[in-house]
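Heads up, one of the protein chains got dropped from this complex, but the rest are sitting where they should.
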Amino acid sequence: MPLLDVRELQFVLQRFAADRNWEPLHTIKNLSMALAGEAGELVAIAQWMTDDEAGKAISADTDVRRQMSDELADGLIYLVRLADVCAVDLDRAVADKMQRNALKYPEPGNTPGH
Amino acid sequence: MPLLDVRELQFVLQRFAADRNWEPLHTIKNLSMALAGEAGELVAIAQWMTDDEAGKAISADTDVRRQMSDELADGLIYLVRLADVCAVDLDRAVADKMQRNALKYPEPGNTPGH
Amino acid sequence: MPLLDVRELQFVLQRFAADRNWEPLHTIKNLSMALAGEAGELVAIAQWMTDDEAGKAISADTDVRRQMSDELADGLIYLVRLADVCAVDLDRAVADKMQRNALKYPEPGNTPGH
Partner (left out) sequence: MPLLDVRELQFVLQRFAADRNWEPLHTIKNLSMALAGEAGELVAIAQWMTDDEAGKAISADTDVRRQMSDELADGLIYLVRLADVCAVDLDRAVADKMQRNALKYPEPGNTPGH
């Protein structure tokens, strides 16, 4: 079972860019900048809130929730488009990373050899 | 047809955090910071390259390619985990955003009313 | 009295770049990416700490303190270099911004007209 499937979004983004002649703009540098820009907007949302305030604002149907939802969508759109331009298979990249994370951070009480 | 399906990754990340008692660390602020940190590492990859150099480095089987693949995976992992903690449905958030993008950036030659 | 004076650093950075033939690399896009990269490293420092833990780690003579000090320096270096390449006078830009901030956020008990 794959961890994730973003192929339909990838295809929609390819067509969206092609229909608007945006392909020359979608370079690795430009898409990296766009993703960093979205991450910046996202990290600004809760910058003056406590964890409690952020949790409450986002669990209710507020502007803050809509803003977070929008920035997550924008971030994901640029991330998937950048991966496509780089010909990186995100499902495989994430699976590889999770395997290394499992070795790097073993579960407590589950130390290898014990 | 959904644009994307990240439910299996979402579930694996829930279990990974629970098994390591990381849930108290996975606040909205902390995960936003982690995502911004990964976007920063990603945008640094091609910072001194031209678009051509970045394209060549990433199309070959190089350290640069592996680094880009890793950072994309890390970014996606934190983005999916943050969306889960915020109870944001990424498929719906992205579909909403793409609909608004289609209105905001109409295709050339496809002006409404023609 | 100026709010800040970074002219000596600006001059040192000009010479540092010229001596290494780095001027063609120091474009607005590249330096923006470098600054975003440093901000990403900086925001990652305290991502899993509470405010208390971050305060304690940084007030002591620790690796965390040295890392924060280094990232602040790197960020400032790229910010001053980028401003120079853009021919932006940072002292004037900051003074303008502080004036607008004073209007936007009046002191409590100091409301205009009262």
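Going in written order, the chains are labelled A, B and C, and every chain counts its residues from 1.
Methods note: a residue touches a chain if its C-beta (ideal position, glycine included) is under 8 Å from a C-beta of that chain, and two chains touch if they have at least 3 such contacts.
Quantities reported herein were computed from a predicted structural model and do not represent experimental measurements.
Peer 1: Footprint of the hidden chain on chain C, which residues?
Peer 2: So the residues of chain C touching the unseen chain are 1-6, 8-9, 12, 16, 19-21, 27-30, 32-33, 35-36, 38-40, 42-43, 45-46, 49, 51, 54-55, 58-59, 65, 68-70, 72-77, 79-80, 82-83, 86-88, 90, 93-94, 96-98, 101-102, 105, 107-108.
Peer 1: Applying the definition given at the start, please give the residues of chain A touching the unseen chain.
Peer 2: Counting only chain A, the missing chain is touched by 25, 30, 33-34, 36-41, 43-44, 46-48.
Peer 1: What residue numbers in chain B mark contact with the hidden partner chain?
Peer 2: Residues of chain B in contact with the hidden chain: 29, 32-33, 36, 39-40, 43.
As a convention for this text, only the chains that are shown with their structure count from here on.
Peer 1: Calculate how many whole Å lie between the centre of chain B and the centre of chain C, each centre taken as the average of the chain's C-alpha atoms.
Peer 2: About 27 Å separates the centre of chain B from that of chain C.
Peer 1: Would you give the residues of chain B that are in contact with at least 2 other chains, written as numbers and ranges?
Peer 2: 30, 33, 36, 38-40, 43, 46 - these are the residues of chain B that touch more than one other chain.
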